[in-house]
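Then we have subunit A:
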Amino acid sequence: MKNSKKITYSIILAVIILAFLFFLETNKANYGMAYTVLMKGAILAVVAVSMNLVTGFTGLFSLGQAGFMAIGAYITAIFLIPTDTIQDVYYISGVSPAIMNFKNLLDSTPGWLQVINPYIALMTGGLAAALFAALIGIPVLRLKSDYLAIATLGFSEIMRAIISSPQLDTITNGSYGLKKIHGFSSIIQTFTIAAVCITFMVLLIRSTYGRAFKAIREDDTAAEAMGINLFKHKQLSFVVGSFFSGVSGGMLAMFMRSIDSKTFSVSLTYDILLIVVIGGIGSVTGSVISALLVTVSKEWWLRFFDNPLYIGSFQVPFFRTGFRMVVFSIILLAVVLFYQRGLMGKSEFSWEKIGKSVSGLKGFILKKTSKGGSNHVK
Partner candidate 1 sequence: MTLSTFFQHILTGISLGGAYALIAIGYTMVYGILRLINFAHGDIFMMAGYFMIFSMASLPWQIAIPMVCILTIILGVVIERVAYKPLRTAPRMSIMISAIAVSYLLQNLATYLFTALPRAYPEIPFLKKIFQFGTVSASLVTFITPVLTILLVIALMFLINHTKIGIAIRGVSKDFETAQLMGIRINKVISVTFVIGSFLAAIGSILYFTDRMSVTPFSGTLPGLKCFVAAVLGGIGSIPGAVVGGFVIGISETLLVALGYSTFSDAFTFALLIVILLFRPTGLFGEKNIDKV
Partner candidate 2 sequence: MAKNNLLSIEDLCVSYGGIKAVKGISLVVSEGDIVTLIGANGAGKSTILRTISGLVKPERGKITYNGEDITGAQTTTLVEKGITLVPEGRRVFPNLTVLENLKIGAYLRKDNLEEDIQRIYKLFPRLEERSWQLAGTLSGGEQQMLAVGRALMSRPKLIMMDEPSLGLAPIIVNEIMNIIKTINKEGVTILLVEQNANLALRIAHGGYVCETGNITMEGTGMELLNDETVKAAYLGKAKKK
């Protein structure tokens, strides 16, 4: 396929998506469920891709995502809780003067700065997560495979313990969490931020640095012998990945409007890992598709399993609360068993493939119709 053609197709696709999002935005009331679930899917897509960057493309099995997301989320939240309600939020122990001063400082900035405040908040959250990643990366990235996984998981749990500790009540509001966080202005905003983040990571993966990451994944000894500085590149991937985990944590805070430390427990990391693997380790498109699919099906489409189902007056057995999650687990298992390498394997979306399958489909239909035709003659 020609490049220009591909670009045209891509632009058309982007326009369609935008139009769809615009439609959702204007008809929010009627399509609330799609609106909410897609928004969450987009946010999870960012963190899934960031995990894929680290785990799938660099081969660093990291389970620290929840921790980095927590950092991003709390920082974003502090930025985005309106100053007039902040005392209500820290209702038990009061708010630390440092935060109060900071909020006042923010409020005194010029108007345009306040408009881009959410972006600054997300950036800061991401940067803080990246900073933490850089610090713990120094000792931890020497570890191999599962040892690295458990060390990063440990970090994430430590992070959570610190956040929920009563000692930090005036900053993180300990057990009580942060609320009244300013949310997204529209779903288009969410998707745009997500798209920018994911595009950046895709470009990184495609660059010469991304290739070096893959080399490390394939065989770190050989990669090192090819002059790739293992530590520097692992660190780079880890820090960039954590940056975007932090950003997506911030986005999650904006989506949920209220967060607490429990949100960022190990199971969040598992959920993300699940999305990554279902999508295909080493496939960005896979992660994105899987983030949307998993979220939409788990939180929306499968919900009917939770309610009693009648066919006529016959009540179908098994359909009651909790059944949805049983079904979800079974589907999950089936998908892993069926698609051992995830939905996309290591491959990415490409117009060529679409083209191929479309022409394949065309051929199929043509055959069918011609067959049908001959039948007709008979």
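Per the selection procedure, all candidates are chains of the complex that A comes from, given by their letters.
Definition applied: contacts are C-beta pairs under 8 Å (C-beta built on N, C-alpha and C of every residue); 3 or more make two chains touch, one makes a residue touch a chain; residues count from 1.
Keep in mind the model is a prediction, meaning the values are calculated, not measured.
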Identity of the candidate that touches subunit A (this complex; choices 1 or 2): 1
Touching residues (chain side subunit A, partner candidate 1) in the complex: 55, 139-140, 142-144, 146-147, 149-151, 153-155, 157-158, 161-162, 164-167, 221, 266, 270, 273-274, 277-278, 281, 320, 322-323, 325-326, 328-330, 332-333, 336-337, 340-342
